[in-house]
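Scroll down for the structure; my scribbles are underneath it.
A single protein chain has been removed from this complex, and every other one stays in its place.
This part shows chain A:
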Amino acid sequence: MRLPRDLHPVAWWAWAVGLAVAASCTTNPILLLVLLGVVALVVVSCRSDQPWARSFRLYLWLGAVVLVVRILFRILLGGDVPGHVLFTLPEIPLPRFAAGISLLGAFTREELLAATYEGLRLATLLIAVGGANALANPKRLMKSLPPALYEIGTAMTVAISVVPQLADSARRVRAAQQLRGGPEGRFRRIRGVRRLLVPILEDSFDRSLALAAGMDARGYGRTGELTAAQRRSTGGLIIAGLLGVCVGVYAFLDSSAPRILALPMLVLGMATALVGFALAGRRVGRTRYRPDRWQLPEILVAASGIAAGAGMWAVQRWEPLVAHPGVLVAPGVSLFAVAAALVAVLPVWVAPLPLTVQRREAVLAS
């Protein structure tokens, strides 16, 4: 029996990143559509009724916009590609230094297909990320940060919850200000802004101060037995490590940089930062209430996403014609490629049932 509960947010993110990798490995529209279908199916069947779960539709719209923009840009900037002309727009002549760029002009079927494929790939990638956003509880994700980052995580959680509070207080002040007349004459609008801003800002300052005092009174930021020297040394380790990682990443991507700065620096930086995190984490005198644990469903969900990513990478490597069919022939698929895309649908069966108000009430009623 699958008990309703929240899946570990990191598992959902691993699944989604796997799918995003899969999408970025192919321009085959059939495979991309299969991936899109997988994401949509999993989101619809596994999401809860929390506010963030409703964000998926937003990502679908974003994907559609990306696709359309991509095609429009191709119409605007394309041209000069031989093929079946669909329609011709008057070409805008450009000065000689802009050679190679043509505005408008003939638009071919090949261009349309290429733009659609690429747009679809980008849209699938975005929608996969959107899927993770809709499925994973963002607050629990913050809570899964390593203990050394706990304070930052809490600060971010608080920051998230401030937005609806700000909206509440804006609504209240707006209503209240209608109870008295505003300034009149010219610049009425501009001076009216002040009527709203002053009380809202005062209110949010008061709230922030109250919240800070409240968190302090409840022990937030207790240092316990930690000495200042210890805190400085762990902080130094973490910062040095992160700097090392930055340099390493830069050198890794810039092929003209000395190789000694690339991989070795990256590894060294990562190791230093990890040591710093581990030290900081060990000294933190804090615990977690009901931490999310990795259980079989978490492993299966994450593995299914990663398998899809790895599979699609393999398709790209060994079956390049399936991964990138080009625009001249009808795209084909292989059994392996479809299987690689479909494996990510596994969460529909293995993920625990999402927690909804209805299910909670059913538990209370029984």
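Keep this in mind: a residue touches a chain if its C-beta (ideal position, glycine included) is under 8 Å from a C-beta of that chain, and two chains touch if they have at least 3 such contacts; residues count from 1.
The rule is short, and it goes like this: contacts and distances are computed from a predicted model.
Participant: Given the options "Acyl-CoA dehydrogenase", "FAD:protein FMN transferase", "ABC transporter ATP-binding protein" or "Thiolase family protein", which would UniProt use as the protein name of the unshown chain?
Facilitator: The correct option from "Acyl-CoA dehydrogenase", "FAD:protein FMN transferase", "ABC transporter ATP-binding protein" or "Thiolase family protein" is "ABC transporter ATP-binding protein", the UniProt name of the unshown chain.
Participant: Given the contact definition stated above, which residue among A:L3, A:L179 or A:A228 touches the chain not shown here?
Facilitator: Selected residue, touching the omitted chain: A:L179.
Participant: Of the residues A:P146, A:P164 or A:P264, I need the one that contacts the missing chain.
Facilitator: Going through A:P146, A:P164 or A:P264 one by one, A:P164 is the residue touching the chain not shown.
Participant: Of the residues A:L209, A:L321 or A:A362, which one touches the chain left out of the display?
Facilitator: A:L209
Participant: State which residues belonging to chain A touch the missing partner chain.
Facilitator: Those residues of chain A that touch the unshown chain are 139, 154, 157-158, 161, 164-165, 168, 172-173, 175-184, 194-195, 198-199, 202-203, 206-207, 209-222, 224, 284-291, 355, 360, 364.
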